[in-house]
Structures are given as C-alpha cells and as structure tokens.
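Only one protein chain is missing from this complex, and each of the others stays in its spot.
This part shows subunit A:
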Amino acid sequence: MTNSDLLVALAGQQNAGKSTLFNVLTGARQHVANYPGVTVDKKYGVYRDASGKVTAVDLPGTYSLTSFSLEERVARDFLLIEKPDVTVNVVDASNLKRSLHLTLQLTEMGLPTVLALNMMDVVERRGTQIDRDLLSERLGVPVVATVGRKGEGREALRSAIRTASGTHAPARCSVDYGDLETDIAALEAASGAHGALADIPGRWLALKLLEDDRRAVEIVRQRLAGDAADALIADAGLRAAAFATARGIDVPDHVVACRDRAVRALLDGVFMAGTRETGSTVTERIDRFVLNRFAAPLFLVFTVFMIYQVAIVWGYELTEYTWPLLAHTREFIAGLLPDAGFLTDPYIRSMGLWLVDSANTLLNYVPIFLILFALIAMLEDSGYMARIAFILDKVLHRFGLHGQSTLPLILGGVFAGGCAVPGVMATKGIPDNRARMATIFAVPFMNCLAKVPLYTLLLGIFFVENRSLMMFYISTITVIFALLVSKLLTKTVLSGQETSPFVMELPTYHLPTVKGVVRRAVDRTWLYVKKVGTIVIAVAVVVFTLLQFPGLSDERWAHFQTEGAKAIATFETKMAGNAYADIATGSNVVGLINFSNDYKRAKLNASGASASSAVNDSFEAANPAFYALVRPPRGDADAKAASRALRSLVSTRKTLRREMKEERIRSSLLGTIGRGMEPVTQFAGFDWKINVALLSSFAARESSVATLGVLFQQDEDQNASLETRMGAETTAAGATALLAVSMILFFALYPPCLATTVMVKIQTGSYKWMMFSILFPTVLGLTVSSAVYSIGKATGASGIEAMTAVYFGSLALLIVVGLFGRRRRSAFLPTMAHRPSLRT
C-alpha cells in the first residue's frame, strides 16, 4: 500500500441504506469474504480516485458499538484493530436523532469520520432542511448529503473521504459525561501508563471499562500482565459501583443519557422548517390496511401465493424456453468429447456428460431463482418483509423460530417449490441466534423443487384418485414437521444458544427501484450458481465413481462382448448384398450408430418445422452417405432395408448397454452400500434399489427419479412409462401404497442435499452442526417411515389411511405443543432479577 491508498469502513445502522450506498461508492467490483472465525459476511469493494486506490469495507449494520451482539463485536473489532483511514458513517437523515448516537460512538473511538446523510430525498419531501454546515462544524467531521437509491452524492462522498484521510486531528465533538468525567480521566491516565494499550483510544477504553464491556475487559486481559489487568479492571469496577450508588443510575444508562443530551444539543437549530415529520402518513395509511387484524392474514396469504404463482409456476414455464439452450450446450460438449463406443463409452465421455447433466439440472432452475430473488428483493426493499415478520412472529416464536424466519422458509419452499440453499443463506438476517439455528435446521424440511418429481412419480403410481389430497398433505405436513422439529431442537440441543429480543424496526414503505431489485436478484442467483455449482460438480464426480466401480466381472464382461459381437454379426448378415454394405459395416458401424443417435436427439431438441428441416440439412451435409441410411431416400429399397437393420441393431445395443448398467450399479460401491442397508431399511419397506436412489439423491435431489429410472428399466418393445414399470415391479414384489407413503415421509424428512449441508456449514461455522444436519433428519426419517410402514402393515392400513393418520396425528401434536409451549415468563425473569432497584 502506498501512502495514497486508503482503507475505508462503512458503518451505520440497519435500514440506513448502507449497503445501497456502498454499491454506489464502489461500483460493480465487489467481493465477499468472512470475518475471521465468524459467519458474518465481510463485503469489500475497490475503486480508484485521482490520488490512488481506495478499498471500502461494508461493516455489518449495527445500532451501536457495544459488545452485545456478534455484528457489533465484528464491526467494532474491525474499527479497533484494522484502524481504517476513514470511517464513513451512513445515517438515515430522516431519523437523525437516533442515528447520531452511533456517530458519537465512532468519534469517541478517535477515527477520522465522514458523515453521509443518506435518504436526503425523504427529508426534502417532508419539506425539512438540514443545516449541514452547522452540523459539520459542531461534530468536527465533514457532512455529505447522499441519496443511495438514486446514486446521488458519489463524487462528493469520494472527495470527502480523500480530504478526511489527510486530517488526523481527532473529531472536535466529545460528549460531556458529567460526574463520570473524573472517573474517565483517572482510568484514562491509568491505562495510558501501559505501553501495551497505546494503540487503543484511552478515553474510549476508560468509558468501556466503566460500562463493564465484555470485549474491553478481554482486550485489557490480553494485552496486560495478570496483576496489571486485574488492577485496572478492579479499579473500573469499583468506580462504576461507587458511581451507581452515589448517583442512583448505573454507568451504561448514564452514558446513554449523556449521549442523548449531546445529540439534542448537536441538533438544536440544525433542522430548518417543519421539524415534525409529515411524510409517514402514507406508510400509516398502508399499515392501517396491511396490518389490520382481519385483512393482514388475507393479504399475507395473497402475497405468498403470488410469489409461488409468479416465481414457481410461471418460472417453470419459462424454463421450457431456456431448457433448449442447455440441451444445445450439452450437444456441443458431447461433440467435443471422444465418440461413444459400441458397448462402453470412454470414461472421459461418460464422466463429461454426467457432469454436464448434473450442471444442467441445476442451471435449469436459474430463471425460477432470478424471479424468486427479484420478488423477495422487492418485498425487502418495500418494507413489507418486516411486516410479515411482525404478523407471524407469535406463531413462529411459539415453536422456537422468529418472525424473520419467514423469508428463509418461503425461499426453502413452503408451498412445493423452492431451494434450501438460498433458504439457509437467508437465515443470516435473523438477529436471535437460537432462532437462527433452529431456522437453519427447519428450512431443509420444506419441499424444494427437486423433491417434487419424486412425489409426482409416487402419486402417479399409487394415489391416482387421491392425488390432490395427498399433495395437500405433503405440502402442509412438512411445515408441521418443521415446526415440531424446531421446537424439539430449541428445547434440547439448541437450548444453550444465545438469544436476543425481538425488537425490530418497521421501516417506512419505499418504492423499490428497478436497479436495486435487479442487482440483488442477479447477485443472489450468481452466488447460488457459484456455491451450489462447485459442490454439485464435485459430488457428481464422487457419485459417478461410486456407481462405476468396481465394474463388471470379467466373466459378465465377456458375456456382453459376445452378445455385442453377435448383434453386429446379425447386422452384417442382413446387410450382405446390400448396395450400402461397404459404408455401413466394418469399422464404420459404431460411427453410423452414433450418427443415427445424434440425429435422433437433434430432431427431438429441434422445435418447429423450419428447425427440424435445418437439422436434416446439416446432418446431410455432414455425412451424405450415413444420412441416406438414417433417412432413406424415397424409392431406394436397399437404403430402406439397411435402415431397418440399423434400427434393430441400435435397439439391441441399447438393451445390452442398459443391462450392463444395471449389473454395474448392482455390484457398484453404491449398490453394495444400498444392499448393506437393507437390514435397517426393511422396516421402512425400502429395498436396495430405493436405497440407492435415496443415497444418490443426497448428492442432488433431482437424481432420485433419474436413478429410479435406471433401476426400474424397461425393455425396448414395451414402451411403458416409469410410473407403470415401477408400479408393476413393486406391486409384484408385494409393495403397496403403504410403501409409497413410507418413501414420501422419508423423503420429506430426509437430510438436506449436500449443497445445503455445505451452506449449513457456512452459516453455522461448524462441521459439527453440519454433521448434525445430516444425521438428525436421517434418524428421524427412518424412525417415522419404519413406524408408519410397520404399524401400517400390521394393521393392514391402506396408503391413504396411513397418510391421513400420520397427518392428523402430527397436526394434533402440533396443536398440543403450540398450546403448552407457551413461553413461560420465568425463563426471562432471572435477567431482571439482577437489577431489582438500583434507582428508586
């Protein structure tokens, strides 16, 4: 770093528009990292001005700089240890009085500060004016007006940062703490005597020690020898106690009161015209309807339904237009990979296509996520998201969750359709740590998009008449389970987690801007693709390997080779004497088969008559000789006969390959594991095929149906759907709709897919919790499925009866827990008991 390079920190309260202003300040080049050891995102961006490079860090939004919450500790440690050259304090200009408390805490830390008065447009609309020069003079820091949402004030802010970086004089304004000043001075002198504390602002440290701030005490203990630290801390403690006794108010309260007085003095005369706000009437009018006791639930259900309809239903329709793009990409890559062999493909080819297919299933959801994230961004920016939390907090709180758990649950797919990865990601915003953890474990129970195909498949086989009733059961029972599980976890493993109160601001309604919404939607989708993409690819490699090895035995391999040779021999016999015999036989056979398959796939992908004839033209141009065999010219009897022979060869090859695949999977590592699990899973009714499907769905849910498709294979001539095949096979094996219920329940409770568990690791910051997120649902799912299957079998219950019983059973349990789970106030009182009557 040269002298002209700067490190800038953006600090501010929540809802002050700090992140928006950060985007304005730094432009598009941003990076996200983690603060060391914690799960708080560290967002930073770089820009250049005339004098050099400026690195800006977006600190977590905090109301103040105590050490009570993780965000505040992170923000404060950054300011204290990294010592940014300039701190930009972003404040909501329409709420200056409260915002300046944080400003005073920043200047107390002796940091060169720039005050960015954000949301000036709101202030101006109220007809109020702020005397910035007066405020700047009193505070001793430059004051800049900005409107982050409109991108106004960037240059002014950048130049103020540059100017402020040159001035090393501490801010002029310092709060007068009255009677506490003597204690502050004494402690400042005492700590100033220690060289090890030289880089910590003395007045700030003295004040924090008097407030008995956890982190300040920690710093002193880290830096000083035991005796010296004890002496300093004990001195501060005695002084604080003496002050509290003498003044009848304890130090933290006194500090806040003094700061409040200072803020009032600062603001005296700063506002010009209409100091009373008038602009909130629109918000009040909207809230009168939106939060009305009767209208609120209706409006909420309507909103969530619209999200579902627009993002999931319409988004799904959109994927019909985007899917061909992905299919073309696959074809393109398939063309680059080595050609397929007759019986087996080169590993590079099969692995390459396996990876492309895995990536495509994921990318197929991108349109849905773009829409979903855009809608969520609109909800957040408008201010309605906070209202949703307000409406639902009571219910969610009963079960250990939080009003702000709503967003993660919606993203996870409250109605069938969502993804647990962004759901778990969104738990970041929940301020109560215990509720946040409970939400992380509750989100994967929601019905993600990838669970739906298996449900559809099973319902299509076993519950044709009761399809919609079953779908209703499935989509609501997951919510019931999620609530019960989070209650259970809150009472047990999570009981020791830190909690904080539900104290939330209900911001004024804003009209979301197109730019802001698009940016957020694209950012989040990109993050999803990046995070999930890398994991899915890595896992796909592992699953591929587990399904490939150890492979067929030599004996079986020889068998298939003989069969293959036989098929080719038959083909060549048929071709004997045919005019096309030379082109079609010998070393050309495999090439011809591949050509024919490529052609078939291209025709399937082509939509519309013109695209279809374009495919014809390009294949004809590529290899006119082969083309004649794939699409025999009119009146060419030899070509027709050759084409028939080719079709039969292609079909025999397909059957052989499928048989080989099935045998390979059966003897593969994953198949072995699946068979090894049968003794346990038999109680739930699962055989090894289902086990393999469920195992591979751990990698990515989508693959459950695909794997089942491979395992319940059809013969070529009987062109039955997977539904019919599975139905026939499982019914023959004595399976009933009861098995389907068992599978559905297991799938609903099944551990999150690997991508989600990695996100759990990121959000909880520990592998222990990640393992827990895998093991707990597995045990729960197996227990429930086994109980339902075994009891159902013993009592002879039908599938729908079993499902109905489970549904109403868990619903009853939910109601009982909800009624008895009423939080007892005693849990809260101990904290109050500590300070019964300091002042009276």
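Methods note: a contact is a pair of C-beta atoms (placed from the backbone, for glycine too) under 8 Å apart; a residue touches a chain by one contact, two chains touch by 3 or more; residues count from 1.
Please note the rule applied: contacts and distances are computed from a predicted model.
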Absent chain [UniProt protein name; select from "Ferrous iron transport protein A", "4Fe-4S dicluster domain-containing protein", "Carbohydrate ABC transporter membrane protein 2 (CUT1 family)" or "ATP-binding cassette domain-containing protein"]:
"Ferrous iron transport protein A"
Chain not shown: contacting residue from A:46, A:291 or A:304
A:291
Which of A:22, A:44 or A:63 contacts the chain that the document leaves out
A:63
From A:5, A:77, A:121 or A:260, the answer for touching the chain not displayed is A:260
Absent-chain contact - pick from A:98, A:154, A:428 or A:675:
A:98
Touch residues of subunit A, complete complex, unshown partner:
63-64, 66, 68-69, 94-98, 101, 252-253, 256-257, 260, 277, 280, 283, 287, 291-294, 296-297, 386, 390-391, 393-395, 397, 403, 500-507, 823, 825-826, 828-829, 831-836, 839
